[in-house]
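Since the structure comes first, as structure tokens, the remarks are kept for the end.
Take a look at subunit A:
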Amino acid sequence: MSGAISGYMVFAWSGVLLFGLGLFGFIAHRHLLRRLLAFNIMGSGAFLVLVGLAQDGRGVDPVPHAMVITGIVVAVASTALALVVFRRWYRASGRTDLPEDT
Partner candidate 1 sequence: MDWNGLILLGVLATSLVASGVIFLLAESRLVMRTVVNLAAAVLKLLLVGWIIWGVYQAVEYEFRFTIIEGVDFILRADALGIMFVGLSSLLWLFTTIYAIGYLEKAPNRSRFFGFFSLCVASTVGIALAGNLFTFLLFYELLTLSTYPLVVHRGTRESLRAGQVYLYFTLGGGALLLFGVVALHVLIGDTEFVPGGSLAVLDPSLHPMLIIIFLMMVIGLGVKAALFPLHAWLPMAMVAPAPVSALLHAVAVVKAGAFGIARVVYDVYGIEFSQSLGLLGPLAVAASITIIYGSLRALAQDDLKKRLAFSTVSQVSYIVLGISLFGPVGAVGGLMHLLHQGLMKITLFFCAGNYAETLGVHKISELDGAGERMPATSVAFTLGAFGMIGIPPMAGFISKWYLGIGALEAQMNWVLGVLIISSLLNAAYFLPILYRIWFRKRDRLWCEGKVLGRFETQGSLLIPTLATAAFALAAGVLAGMPFSPLYWADLIVSREYLQ
Partner candidate 2 sequence: MIGLWSVPLLFALPLALGILSLLVAPAWRARLIFIGLPLLVAASLDVLAGLATAGPQVYRLGDWIAPLGINLVVDGLAVGMILMTTLVASLSALYARVYLRDHPPASSFFWPLLWFLWAGMNGIWLAEDIFNLYVGLEVMGLAAVGMVALRATPQALAAAMRYLLAALLGSLAYLLGVALLYGAYGTLSMAGLQEAATNNATTQVALALIILGLLLKTALFPLHAWLPPAHGGALTPVSALLSALVIKGSFYILMRLWLVLGPEVTPELTAQLLGVLGAGAVFFGGWMAWRQHHLKQLVAYSTVAQIGYLFLFFPLVTNTSPEAARLAWDGTLMMLVAHALAKAALFLSAGNLILAVGSPQISHLVGISRFRPMSLFSFGLAGVSLMGLPPSGGFTAKWLLLHSAILSGQWWWLIVLFLGGLLSAAYIFKVFRMSFREGPQIDRSVTPPLTLDVVALVLAASAIVIGLFAHLPLHWLRMGSMLGMG
């Protein structure tokens, strides 16, 4: 693993960076939509790491692609569910964030 920030590894490291950014947003923000966006950014980061690391000179590897596609489907589904719950929560309470720990 020489030259960590060179060649294909640049993707993996960007993925880690994205994941970190997303995590920061997820923790820092209270607005649920922002947290949801942050979650999606984290997800993209994780996918990028998956695809990026797999280019480790082994030629084309279809497995990570299959995984990422599955992962995206899961992420879309999660986001959709989160939006539904959020919308109903907003209608019921008029709030865009969660009441802090009871």
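For anyone wondering why these and not others, all candidates are chains of the complex that A comes from, given by their letters.
The definition used in the following text is that a residue touches a chain if its C-beta (ideal position, glycine included) is under 8 Å from a C-beta of that chain, and two chains touch if they have at least 3 such contacts; residues count from 1.
As the structure is a prediction and not an experimental result, all values here were calculated from the model.
Q: Out of 1 or 2, which chain touches subunit A when the complex is considered as a whole?
A: 2
Q: If we count contacts the way the header does, which residues on subunit A are in touch with candidate 2 in the complex?
A: Within the complex, subunit A touches candidate 2 at residues 12, 15, 19, 26, 32, 35, 39, 42-43, 45-47, 49-50, 52-54, 56, 58, 61-64, 66-67, 70-71, 74, 77-78, 81-82, 85-86, 88-89, 92-93, 98-99, 101-102.
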